[in-house]
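A single protein chain has been omitted from the complex, and every remaining protein chain is retained in its original position.
Chain IDs A and B follow the sequence of writing; residue 1 opens each chain.
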Amino acid sequence: MDFLSLFVIIPVLMLLGFIPCRNIKQVRAVAVIGATIELGLAIALLFMFLNERNLGNTADMLFMADYLWYPALNIHYAVGVDGISVVMILLSAIIVFTGVFASWNIQPLTRDFFIWLTLLAIGVYGFFISIDMFTMVLFYETALIPMYLLIGLWGTGKKEYSAMKLTLMLMGGSAFLILGVLGIHFSAETADGSLSFNILEIAKANIPMEWQRVFFPLTFVGFGVLGAMFPFHTWSPDGHASAPTAVSMLHAGVLMKLGGYGCYRIAICLLPEAASEMAWIFLLLTGISVVYGAFGAIKQTDLKYINAYSSVSHCGLVLFALLMLNKTAMTGAIMQMLSHGLMTALFFALIGMIYGRTHTRDIRDLNGLMRIMPFLSVCYVIAGLASLGLPGLSGFVAEMTIFVGSFSHPDMFHRVLTIIACSSIVITAVYILRVVGKILYGVCTNEEHLKLTDAVWYEKIAVIGLIVCVTIIGMFPHWVSDIISGSINW
Amino acid sequence: MFTYTLPILVIPALMFIFLGLMDNKFKPMTSGILGTIGLGIVAILSYIAAYDYFFSVGLIDGIYQKIIAFNFEWLKITEHLHIDLGILLDPISVMMLVVISTVSLMVHIYSFGYMNGERGFQRYYALLSLFTFSMLGLVVATNIFQMYIFWELVGVSSYSLIGFYYTKKSAIAASKKAFIVTRFADFFFLVGILLVSFYSETFDFISLTNPENNELIMKTAGLSFLGISVLSWGMMLIFMGGVGKSAMLPFHIWLPDAMEGPTPVSALIHAATMVVAGVFLVARLFPVYYLGTPEVLTIIAYIGAITSLFAAIVACTQTDIKRVLAFSTISQIAYMITSLGVSGLAGHEGLGYMASMFHLFTHAFFKALLFLGAGAVIHAVHSNEMSAMGGLNKYLKITNITFLIACLAIAGIPPFSGFFSKDEILVAAFHSDKILFACLYFCAGLTAFYMFRLYFNIFWNDNNKEYEHTPHEAPFVMTFPLIFLATLTCVCGFIPFSHYVSADAMPFETHINWAIASASIGVALIGIGIATKMYFKKSEIPDKVADTVKGLYTSAYHKFYFDEIWVFVTKRIIFEGISRPIAWFDRHVVDGFMNGLSWTTNFVSQKTKNLQSGLVQDYVTIFIGGALVIVLIMILI
Partner (left out) sequence: MNVPIEAYLIVSTIMFFVGVYGFLARRNLLTILMSLELMLNAVNINFTVFNRYLFPGQLDGFFFTLFIIGIAAAETALAIAIIINIYRNIQNIFVDKVNNLKH
């Protein structure tokens, strides 16, 4: 049994563990134990990885394991991690862990909720550990389906509509994706002439340029839909607004990162020539995403919509930086994924907690919360500051790495786009401060809200956990940037 | 050698985290005392560092060395570019350490009295520590990116302190405005950093500002963009950052509003320290400006002069005492900026640079004194408006005297400190550009006028006013800083500043140019004289004067409508013109397209599903029809 597969096996065991559960306490216990083990494993993996690297193991992927799964089509279950996957797994583990605490009181059908959530986690972990394109896509789809039920059953507002929209758009994306993946599979000429799904082998193989030109847009758009690339981002505001707290957290925090990760792993690394030729089209689109998302956020009145548009902007920056095709910008992109994941999860957790108390997310109905729930409010300010890129919190290091990296592109076009993308830091400040000023400051005029209470212990665990992570990355960015940039061979 | 400077940064940072986390678990006094003790240690260490630097180790071979006391790589970005955090000691950073820690310590002490009983006293001290930490980090930055980091931190602490009274609408708006306006300027700063570092391949100040064989200047030689050299773009953009923080035109609008914060905060942040960050930035990069882009330096000088004149005129018409002081701050900082703009690099040519730093030094003390004095007045009468004051000399003896000293200093009357530094600036401007000199000279007169207008309106001109509660002098914790700063204001003009700070780090001699000095004293006295005539006692003259120049008066009273222009830009253009259409476009066009897709699918399937009637006869009809068609085709072909 290899170490990495534990990430998939433990959630499966959790699923079995949920079956005999009879009451909410047992369900919570199983969920917390499982999430804690996963978090422990992720941290262990990080240290094992660092240890291997220190010992001088310079292989592309570490801890590899490979099982032939369906011989007729040469499909393997193959796992392996490099620095990027390690970081992403850690991110997922943190967010699943905090997500469990954030959905402590989910009603009704608590057990079913956690079952689907765990299934989602299986998809996410499986995606990040796979190095076989087919299993990657398999896990990708596994992660998408539970989303439909989670939003459709436990959501709020127009939940059926949002769930359907989200699922259909993402499925539409994955239709492109599967075409692209199969195309890559069939057009890659490996050394021994066999057809392979293994990305390491395909990376060595030569894919003819005319095929690359076809498959790059397919795979990039396929993953780009999940990465909320303009104009395929509209599932995100509706989806996030309707989803329950933990699902928003997981979705914005981890699932959207699947998009960025996939773009990097498959579209860019396997089709590098086409990537450099066609990058400008997608740079324009993602550049638009960055500014457009930020401007879109200014005029929203629903907290979750604001945050969803802000995610469009920040995730746009991820894809934007990946397309700059240089090591620094890509490192920045991965750091931005990590940072945005934590930050946005924190945001959604806080919004969920505020919504759980006030039963409204409309900023026009909220004011003066600072006096009523100081803990949540201060945390909200911290999340906001992280989002607008305050030094010392994770957003800053990621954005600055991206900007410096992107600006070092020799081409004038790219540099001008970088400057335009930079301007998002101002617009971000506008919408963040607008919200903070509106809902937290001032005097509370709503009698009902005066009676509300501050966070309780399980909410504090979720929030503090995320804030600590955001701060650690922001204060000591060196280790994380080293792990990531060590794995980018560009 | 200078490793003991590390606690200067670490203590306030830890204090912030500690006080911030404990917040209400401490009694207010405990937080205050802890913060003050921490800052006391910082101040003492700064003085020791200054003494060591200037009198024992700094001067080697007649040049003040740049000493890196501490440095580590914080984030590696590319092969060449890495963000370091460290401590760079050179004359200006050491001088700033002294200024910041002194003023900050005074403000810490003063706040015991001023903020006594305020809700959030602990938070206040935590934020003061954060601010002090960020400002100290800014001035000792070893590289431009560290400066940017602390620049942002300073902005955030300023934001939180302006919005300290977060239940007040105007305070929320002011804090938001301050942050966003400076953030907008920082965007240019960031782009400037990117541009410059792209060519220089380093963030490091020492290599950026190396006056000989400057790599940055060599590498950018001959490159231009839109007809202007790349280096000019870069340095201009970097200066824009300074324009934002130092509240020069057209980004000055946030500073008057920032007066919504507690008065000691205004003294510390918006008078003495943070707002001079822009001056400090230009001074830090001065060799690049002078050697690489002299034309930018000229622009800087003119921006400074225009701002100075503008702010001085506006200050004459304001009635909120803190706003008068705010505009006077803008005007004085613009003085420093102009002075840098006219400066040269070597020896006596570098007079402007030295004068600018000297003025920064003296201004910090007397402006802090003015603000703290204004705080004492506000503490006594519970209002910011001049109309609520008058005749306070009877009640606030100490405040009166210290405030007078500060007013004389800022007006440029010897032997107070402002005279010396202002004189040097005027001399520097006189030798460089007569227009700038005329501008600054006129401002000097205006400064004397509006400061004494303020002074008389507060402390004299009693107008037979009756106070509901008899105003009483502030407690000792508040008067002590006043006295201390007043003493500094009296003595620090005699410091031979050019022995310590100069553009090329080589000490030189300056002498007072008595011709210009007497002219400036003259204009100051005229200003004071007019103010005395108009405001010492209640008189009709001010209204008459206001009536004769009604247009000018009204527009100055409305700060020349800059706020309205900015509001128009943000509200009408950005909010209504860009943001709203984008939100609409997103909901209706982009999303509408997606919804349209699903609607079309739905529609088509609704229509086609009627083909499946479930009646066998219908199917058979189609089957037979189809068979007949096939037969026909086969027959015909």
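Everything below uses one rule, namely that a contact is a pair of C-beta atoms (placed from the backbone, for glycine too) under 8 Å apart; a residue touches a chain by one contact, two chains touch by 3 or more.
Since we're looking at a predicted model, the values are computed, not measured.
Within the full complex, the chain left out of the display is in contact with B. Residue B:Val616 is the one among B:Leu21, B:Val616 or B:Ile637 that touches the chain not shown. In the full complex, chain B makes contact with the omitted chain through residues 614-617, 620-621, 624.
We take it that only the chains that are shown with their structure count from here on.
Averaged C-alpha coordinates give centres for chain A and chain B that are 37 Å from one another. Listed in rising order, the residues of chain A touching chain B in the complex are 165, 168-169, 230-231, 233-235, 238, 292, 295-296, 298-300, 327-328, 368, 370-371, 385, 388-392, 396-397, 400-401, 403-405, 407-408, 418-419, 422-423, 425-426, 429-430, 433-434, 437, 440-443, 477-478, 481-482, 485. On chain B, the positions that touch chain A within their shared complex are 73-78, 81, 83, 145, 148-150, 152-153, 156, 159, 163, 166-167, 169, 172-173, 175-176, 179-180, 183-184, 186-187, 190-191, 194-195, 197-198, 574-575, 578-580, 582-583, 586, 590-591, 593-595, 598.
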